[in-house]
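To start, the structure itself, in structure tokens.
Shown here: the complex without one of its protein chains, the others still in place.
Presenting chain A:
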Amino acid sequence: MAGLAVAARRKSWAGTAVYGGTAAACGVIALWAAVALAGRSAPVALTLPMGIPWIGAHLRADGLSAFFLLVVGFGGVTASLFGWGYERAHAHGHAAASGPVLPFFPLFLAGMSLVLLADDAFTFLVSWEFMSLASWLLVLSTHRESETPDAARLYLVMASAGTACLLLAFGLLAGGLGDYRFDAIRAHAPQGGAAALTVLLVMLGAGSKAGLVPLHVWLPLAHPAAPSHVSALMSGVMTKVAVYALVRVLFDLLGEPVWWWGGALMAAGSATAVMGVLYALMQDDVKRLLACSTIENIGVIVIALGLALVFKASHTPVIAALALSAALLHVVNHSLFKSLLFYVAGAVLTATGSRDLNRLGGLIHRMPTTAFLALVGAAAISALPPLNGFVGEWLLFQAILNAPALPEWSLKIGIAVVGAAVALAAALAAACFVRFYGIAFLGRPRSAEAERAGEVGSAMRIGMVVPAVLCVVLGVLPTPLIRLFEPAVRAMVDAGPFDDRAYQPWIWLSPTSAIGNSYNGLVLLAVIAALSVVLVLVIHRRASDRVRWSTAWGCGHEEPDPLAVSQYSASSFAQPIRRVFGGTVFAARDRVEMPEPGDTRPARLTVTWTDPAWAFLFTPLRRAVDWLTRQADVLQFLTIRSYLTLMFAALVLVLILVAVVRP
């Protein structure tokens, strides 16, 4: 298909063919995965005669793979649909159409699917790197924009470092036996120190792909740089592949866990969740804001994974199943609403040509459908009931509330702190998306482009409607989905979330060990709908008929200010939170430059902030690497005799080693 895309790049039907093909392929994958999950079918294994000679490539689809394939396949379908409309809109809208996307888009999807299917370390790593490189090339497709090259370079470095960590981790997993099939690894999982090192390496390797703090620095740069449907895939789906890697290694390959693995995951997840949403609050760029919010959601998922691991280690599998279900549910949820929101950002970009919040505004009148779908997405990601984000976090909190069942005191107290962090992150996320929605869609246009914006085409709208509808449906009726992926949960922690309940009505969500709590989306929906109707009626009865007086001076919202630059801006919305958190965490400073009376210069407010991950980790690291390379540079300018001497010394040293250290 990629070959076809290359061949037909210049033809007008190429986009239709490629996106049609990927949509069909992903649809088949998703459908197959759903059927396999629903039918509780046994794992399917396949050995392909390619790859390393005499070893081949082992593929296997069990419940976990099928579940993540469902996520990837569904994301692929909507991304293909949206991408088709997006590229057509951009082909005659902008001169620099993203032509080089076509060949790599199917490759990227294929890479992600192969990672999920891999059943030996070679296949896994090769597909992983394949996925990274394909997405890297997709990021580079917008290479004409000024920030893309830097973003792409950073992404390449982070991706290579992550793969290197995974490579070492799989080396440790296989141990001295050198058998890299997952079956063999399962049978001879490393113990003790080797296992601990493996856990840390996998957290580094998969964490750098998923965006765990402090390895998140590439996400806000690379995800927005790609075309919007690719951003949606990278942010909504590729990070889930990294989550899959975490689950596969920590729950499946490593065997019996130790409690502190989960503790480490939860600590990293809490930091990621809080920091991610704080980053998101500081961003003015729509897509960058969404990428930062991905960091937060990954944090939430990783916290849930950590909880599951802790409960699995303390032999309470039913609670572990609850936590793992929360994690997997949030995986689905985040892939849905983050794809939706990236599509919205793409639609806004198509309509206005801008990603800067401060140049948007008032789009609710110009793009009503997009605005409504954005509202659904924003409400879902802010975890408002009765949407799917709420169900995921509700399940997570049920698991957190079970912490007193654990034997370790440090965990009992620590998980309370983690719960507070999740609550803080959820509240800040709500603030973040109020800001996103309010600045972009409400108010009055802040630029001429926003003033002229119009609704996007039907393909893009359908691409957005599908995930939005699913956000609502999963929020109201989450139980069938949790039932659907129960085999995956059962395979990982040997228990299901509903194990000691005799009877489960499908409209109720009342998992075991939720301390008697239960959730019914339908009732909630009915209550919210009724209250909303009442509220609307009251407002109309009480307020709409009143005579309203407008102030004489207009406060900037009347005719003299057509672009309404004096209304609340993205930066002003973020200011309170920047003041509270930014001063310590980001070293944020507001500097007001007020001209003297009589001076005609405009007053200026300058906001500066730095990312602590750059300041304390990556900048020193880069300096160290620079220093090392400068030291090693000497080697390039030696004489021939010195090179010969070095080689000779190395040879003699090795020979002496062999002679001395003989077994």
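Going forward, contacts are C-beta pairs under 8 Å (C-beta built on N, C-alpha and C of every residue); 3 or more make two chains touch, one makes a residue touch a chain; residues count from 1.
As a convention for this text, contacts and distances are computed from a predicted model.
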Q. UniProt protein name for the omitted subunit, picking from "Hydrogenase-4 component E", "Ribose import ATP-binding protein RbsA", "Protease HtpX homolog" or "TIGR02186 family protein"?
A. "Hydrogenase-4 component E"
Q) Of the residues listed, A:24, A:194, A:594 or A:651, which one is in contact with the missing chain? A) A:651
Q. Which of A:146, A:584, A:600 or A:636 touches the chain that is not shown?
A. A:636
(Q) For review purposes, identify every residue of chain A that touches the missing chain, sorted by number. (A) 636-637, 639-641, 644-645, 647-648, 651-652, 655-656, 658-659, 662
